[in-house]
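Shown here: the complex without one of its protein chains, the others still in place.
A, B and C label the chains in the order they appear, each numbered from 1.
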Amino acid sequence: MIRLTELPFDPGAELTRFCAGRTASGAIASFVGLARDAGGGATALELEAWPGFTEARIGAIAEAARVRFALHDLVIVHRTGAVAPGEAIVLVLTAAAHRREAFEACDHLMDYLKSRAPFWKKEHGPAGPRWVEPTARDLTDAARWD
Amino acid sequence: MIRLTELPFDPGAELTRFCAGRTASGAIASFVGLARDAGGGATALELEAWPGFTEARIGAIAEAARVRFALHDLVIVHRTGAVAPGEAIVLVLTAAAHRREAFEACDHLMDYLKSRAPFWKKEHGPAGPRWVEPTARDLTDAARWD
Amino acid sequence: MARVLLFGPLSDLAGWRERTFAPAPATLSQLKAMIARADRALGAAIDAPGVRAAVDRELVAGDIGLADGAEVAFLPPMSGG
Partner (left out) sequence: MARVLLFGPLSDLAGWRERTFAPAPATLSQLKAMIARADRALGAAIDAPGVRAAVDRELVAGDIGLADGAEVAFLPPMSGG
């Protein structure tokens, strides 16, 4: 399940829902990316997506991960628009039989979201807003899975 | 924060609390171990701990991980007693500046909980209860961090 | 004509997000040349390494023919999460 949202969301509520009634998956891994306070005021960052295209690209990444890591289920929630300090930017949930697959799939999905999903991110720091590109570490992290 | 509990708990509620008001940590990783239905009825497994000793050992493991992975914060919740199918057995939450550290710490803590924390686990399957020892994979997974 | 979409820093640079270019360019490289004639800085930016193009919502590599009315998006380096 892939969801983009302009509104704040509660990663814990998503996790509760994801775990409910699950008796075949032993392992649930998750990752939450929070907006750090970069000293730029009420908005920590702004996220731009391309509606439709962004969901489709994430869907393709997710489907490949589902097969590769034998996932039972997964959820990706990603904010768009203005995000305040402390708010969740992204949530990835993965369910698998065993923990290694759940962890690796979650790690992999985050690496791809960081540098291969169609989002553009403007960080608001003390010197004003600036567009952020993936870091060298983001690129080498993502390349681990190629 | 280390907690053993005989009662079911909601991993999502723990995650919500863990994220609340956090504006300095960009990365929250988590793992939930769920009791799979092994066909043994209303109890999936029974977990025995040694009160006091178990918390102290987990505390030492957690403190070492906090330093090693530069964690900002962590939570470990672990069930004891009878656990029903679908209930959470264990929850690990880690907060760090960046995702690599949060993921690795969570992965590491789970590996150590699986084979180095003082718990004894009886699985209830169709053939009745049996004590479970760490698998060969649990041992090699834990040895990755030595 | 071709409909052009810009994202992220490219739309900040150009001052627009969406614009049509006419007459219809026959290829992606012809469209890029039209954009560069209209705005030299933008022309250089869409040709920078790391900028991908999507034609009718499919990522493309290299030059490609454009149908009349094609939608062409220029995507600077992506950074989610």
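Keep this in mind: contacts are C-beta pairs under 8 Å (C-beta built on N, C-alpha and C of every residue); 3 or more make two chains touch, one makes a residue touch a chain.
Fair warning: this is a prediction, and the values are worked out from it, not measured in the lab.
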| item | value |
| --- | --- |
| Visible contact partners (per top-of-document touch definition) of the missing chain | B |
| Absent-chain contact - pick from B:Leu47, B:Ala62 or B:Ala95 | B:Leu47 |
| Which of B:Phe18, B:Phe69 or B:Phe119 contacts the chain that the document leaves out | B:Phe119 |
| Hidden partner chain, touching residue among B:Leu15, B:Ala29, B:Ala44 or B:Ile89 | B:Ile89 |
| Chain B residues that touch the omitted chain in the full complex | 33, 47-48, 50, 52-53, 56, 78, 89-90, 110, 113-122, 131-134, 138 |
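Note that in this section only the chains that are shown with their structure count from here on.
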| item | value |
| --- | --- |
| Distance between chain centroids, defined by C-alpha means - chain B, chain C (Å) | 49 |
| Inter-chain centre distance, chain A versus chain C - centres from mean C-alpha coordinates, in Å | 27 |
| Touching two or more other chains - residues of chain B | 99 |
| Chain C: positions in contact with at least two other chains | 81 |
